[in-house]
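What follows is a set of notes on a single structure, which appears directly below.
With one protein chain removed, the remaining protein chains of the complex are shown where they sit.
Note that the chains take the letters A, B and C in the order they are written out, and that residue 1 is the start of every chain.
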Amino acid sequence: MLPIDYTLCVIALWLVLAMLGLALQGSPRLITRLIFPVGALASLALAATALAALGQTPNVAVLPLGLPDLPFHLRLDALSAFFLLILGAASFGISLYSAGYFRSMAGNTLGLLTFEYHLFLASMALVLLADDAYLFMVAWETMAISSYFLVTTDHKIPEIRSAGFIYLLIAHIGAIAILMSFGVLQGGHGDYTFATMRHNELSPLWTSVAFLLALFGFGAKAGMLPLHIWLPEAHPAAPSPVSAMMSGIMLKTAIYGILRVTFDFLHTHQWWWGILALTLGLATMLYGVLFAAVQSDMKRLLAYSSIENIGILIAGIGLAILFHANHQDQVAALALVATLYLALNHSFFKSLLFLGTGSVLHATGERNMGKLGGLIHKMPWVALLVLIGMLAISGLPPLNGFVSEWLLLQSFLLAPAMPQLYLNMLLPLGAAALVLGGALAAYAMVKFYGVIFLGQPREEKLSEAHDAGLLERAGLLWLAGGCLVLGLAPVFFILLIDNVALVLVGHDLGGTAASTGWLWLTPVAAERASYSPLILFLIILSGTLLTFFAVRKFYHGRVRRGPAWDCGYPAQTARMQDSAEGFGQPIRQIFDFFFGVIREVPSPFDSKPHYHGETHDRLWNLLYLPAASLVEKLSALIGKMQHGRIPLYLMYSFVTLIALLAFAR
Amino acid sequence: MNTTTLLFQLFQNALVLLAAPLLLGWVNNCRAWMQGRSAAGIFQPYRNLAKLFHKDAVLANSASPLFRYTPYALFVSMWLAAAMVPVLAIDLPLSNAVDVIALVGIFALARVFIALAAMDIGTSFGTLGARREMLVSFLAEPALLMVFFSASMIAHSTSLTTIVETFAHKQFVIHPSLAFGGIAFLMVLLAENSRTPVDNPSTHLELTMIHEAMILEYSARHLALIEWASAMKLFAYVTIGIALFLPWGIAEAGNWGAVPLALVILALKLAAAGFGLALLESVSAKLRIFRAPEYLGTAFLLAVLGILTLNLLKV
Amino acid sequence: MTMAQQLINLFAALLLLISFAMLAQRRVLTLINLFAWQGLILAISAAVVAWTSNQHHLYYSAGLTLLLKVLVLPWLLHRLIRKLDIKWDVETLLNIPTTMLIGIVLVVFAFNLALPISALSSTVTKSTLGIALATVLLSFMMMITRRKAVPQVIGFLAMENGLFFAATSATYGMPMVVELGIALDVLVGTFIFGIFFFHIRETFDSLDIKHMEKLKED
Partner (left out) sequence: MEIIWLLGIPLAGGLLLALFGGKHYAPEINSLTSFATFAASVALTLKIFSDGPMTAFNEQFFIDPFNVFLVTLTAFVGFTTSLFSRPYMRIEEHHGKLSRNMLRLYHSMYQLFSFTMLLALTTNNMGILWVAMEAATLTTVLLVSLYRTPASLEAAWKYFILCGVGIAQALFGTILLYFAAEKVLGAGGTALLWTHLNAVKTDLEPTVLSLAFVFLLVGYGTKVGLAPLHNWLPDAHAEGPTPISAVLSGLLLNVALYAVVRSKVLVDGALETHLAGNLMMGFGLLSVVLAAFFLSRQKDIKRLFAYSSIEHMGLMTFAFGMGGAVATFAALLHMTVHCLTKSAIFYAVGHAAQNSGTQVMDNIRGLIKTNPTIGWGLILGTLAILGMPPFGVFASEFLIITTAMHEHSWATPFLLIALGVAFAAIFGKVQPMVFGETEGLRLPHPPALIPVFVHLALVLLLGLYIPPYLADWYRQAAALLG
């Protein structure tokens, strides 16, 4: 049995579970105790299979489904395998968590949700396996629909409904663009299998068209500027495990799509594609992180941070394209490895964080950070695990976020001179932007963690908050552990990812990545750059312990508790801490031209001072509303045609007749 | 990596650990002299530390373990950072494990922890300090990294050893890019070590303080560790500056005989640097906190400019 | 040019004349009478064609026409009008002269269109196709310009006449089964029209179709 057969089995299992979910609506216990754990195990199996398949030669399968002339083709190569790994590994944690998270949900809703959830998983896996345009589109849109229904699970809230609508609309527009891109790619053969697209040689013009369409279409799904508008609406709207899956996994399928089209189907690359992707990516990153820093809804904050990470991914792809177009394949491989590694990492820590917010939501019923705080005392487990995720996403050593950022910066730095001179100028700027983004991410994340978990509880009800249950913890632990392992032993995984790079750009880092042993990460050569997270970690750990006991030994460990001093200020209340808005204020002030801000600041003489502030996405007014109103105008114009008067209608047919007669003779 | 290098690494660890407060004391002394105050003596920092260590620690009621263990992490990471900068001899095993990017990463790690710890108690000052600290950092960090980048682009490597080696070996060449980088680095150094014009280490004036606001709630050994850590941070920055911009006189790889000499030279460099630092601080005034972004933005732009010129002029 | 041909052409001319008259006519009753006359001419011409080209089934359709379009339908319409006592003059949307002008243009157009076709025609009545087409277009015109229900229906029936004329004269009549079917449809159609008149009448208490402009995109 080939790996692809195993993956198909997993997909089938998921579909069966989905059906069971519908069938077992009556007994929620059974669903949470049985279906979700089994689904999780399936995910694990998938991850294992993918891991095994990474190094192997592609294997294919054809299902007797689909169109008569175009049955479902499936193909499992290194690229698919890698993203399947992401899918399996992340969804294992998420499903485990869901098993605990959904236990308090009503039966019929739960049944539907189970159905959609596993359908969502299966469709994502199919997207990654599809090897012809039809199956791809089917899986792609099924993914969109199922996630749409998941997003609108709580459809009684109008905001959530509109969020779902915008989400599905933009997804659909994106899908149309993707379809067109495939139409260009098949180059007039009328054969829509990816196999032919692989071997088509298109003219430079058409390759560019295909690339742009693909970038647009997949960018819409990924949340690339300026198509990101749906993401901060939809991701928070969904139940947290679903948000985790959308941010952690679904966005990656879009990245997969871009990679698939760019490096697998298109053989000749224009270097300006790279510039385009790079600029768009960096812009997206900065945009996302800036908005993340000023959010006060914890899930919106994470959603925006997903936009940021997607930006980095796209920028990385752009970098790879750039190098590849200039035939600097080793650096291209490096950039790709960095990108893919970030994709893997993001799927871990972003899922972790979203699940963490889920637990907080569960415990407090509160999404607004301004009403949280001090939860580290109430829910230590969640606090600890989320801390790991937060450190990881801020790109701090020795966790995994840092590794990918390090690799990406390396590929910026180690870039040999470009034939296009000004690119040599541009790349450092890119690096600078990347670093700035990283630092801002740290800012946003400190805000996220500090305001939610640290300080004093801002509301009374927070004292009832409870820690996450066992299954939730297990899920969180898995993801957090992933962050640690990926951070401490990157070399193993990078050697695996190398296969993908080999497939995509025909070059890999080869042995050099591990030339000085698995302990040292040396992408190019030891003397050029090396990094050993494990040693770093051990030193910090041992050092900390050492200092700890040394202090105890030489001096003492005596501790007294007392009220906070705070410069001797007596009347401390929880309201005096920075609110989320307060913490984001400097960013809002420095980058105010990005935000449309609405604020009501109380006058000094207010008896009941009330402060209200919200930041809007400028693009909404600049781009989307005009488009909508344009359509409105057009249809108003056309609507006049239908005037309701019979003579007029008769006139239409009369004129048509006369015109056609005149035309036909 | 053989035993000698390992031993040497340990030696440098010890050195930075012990010499860091000295540098701090020296700077404070110089400042005192320049401002016409009578100095407390350059060993004052040691006395402070000793005193603090002996005291009983007081923790706020709402303090979580995070608050309690942060000082240790801070201390260690700063120690590590200071210990991995090759200023005496070139091949330090540590600087292979941790290159410049990772170095910046470590600084960031320390900062994030202290900021979180500051928010942990939930006082108005703590959060204020944390916010300002992050504000400073998200501009200073990139600037620092950019400085490193221009250096590592000249050396074609991000590993400190290689960079320093390159610079030490080059016969004296003016790197205009490095000139930009140097200024940027100086500005970052002032900002990061919470000295004027961005912060003022010797005040508890609510409206101005940043670093002090964060550690308000710390006492006794925790405070001592933090103070020591910031001393080492200063030491680390100064030595980094030395390593990048005037590395001459450093001992070659394997040439242990040169180490004593290098030690002397380093001492002189540090003394000079400390003096200059004090001078700078005495002549410059503290900025309003809202001006800090402009100041750091300038630093960032200078650093980027450095890289651009580097690419333009190829030197 | 044989006697028959001349006759046919004469009838064709008359037909055209009548449809112009209908286009110009204001009064409903006269409209109905004109319609009856049209039917009569149709029937005769059909008979003549049948006689010259001894196509026997054309006699049947001639008879059918006589029955349906000269006797039944006009009688029905008269009864309707008496029942609904609508004696008013028909206001037109366009004033008559303009209508006539457009009508003339239409006729020219129709002839031009028909020329190449009737050139191929093997029948004795080649030139009539154009006239038939013209009649159709004119009745169409009439339907457009009238704003009362009854004249519209009459226009519709007149159009049917034009078609029938085309069927009989240009070709020697359609197959019988088709003829019957068409006749049936026309009959049923008229009945349904009748029903509608009553419904419309009792709902809007007038047969003015300007009441029926509610359903539209606003």
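Quick note on the criterion: contacts are C-beta pairs under 8 Å (C-beta built on N, C-alpha and C of every residue); 3 or more make two chains touch, one makes a residue touch a chain.
All values derive from a computational prediction rather than experimental measurement.
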Chains in view touching the one left out: A, C
Candidates A:6, A:134 or A:216 - the one touching the absent chain: A:134
Absent-chain interface as seen on chain C, which is shown: 55, 113, 116-117, 120-122, 129, 133, 136, 140, 143, 149, 152, 156, 159-160, 163, 166-167, 170-172, 174-175, 177-178, 181-182, 184-185, 188-189, 192-193, 195-196, 199-200, 203-204, 209, 211-215, 217
Touch list for chain A against the chain that is not drawn: 64-69, 133-134, 137-142, 144-145, 152, 155-156, 158, 161, 164-165, 168-169, 172-173, 176, 179-180, 182-184, 186, 188, 190, 192, 631-632, 634-636, 638-639, 641-642, 646, 649-650, 652-653, 656-657, 660-661, 664-665
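Basically, only the chains that are shown with their structure count from here on.
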Contact graph of the chains (line, ring, star, complete, other): line
Farthest chain relative to chain B (centres taken as mean CA coordinates): C
Distance from chain C to chain B - Cα centre to Cα centre, in angstrom: 102
Separation of chain A from chain C, taking each centre as the mean of its C-alpha atoms, in whole Å: 70
Overlap residues in chain A, where contacts from two or more other chains coincide: none
Multi-partner residues of chain B (at least 2 other chains): none
Chain A to chain C touching residues, read off their complex: 639-647, 650-651, 654, 657-658, 661-662, 665
In the complex with chain A, residue positions of chain B that touch it: 53-54, 56-64, 66, 69, 72-73, 75-77, 79-80, 94, 96-99, 101-102, 105-106, 108-109, 112, 115-116, 119-128, 130-132, 134-135, 137-139, 141-142, 145-146, 149, 152-153, 156-159, 161-162, 204, 206, 216-217, 221, 225, 290, 293, 300, 303-304, 307-308, 311-312
Contact set on chain C toward chain A in their complex: 93, 109, 113, 116, 137, 140-141, 143-147, 152, 209-210, 212-218
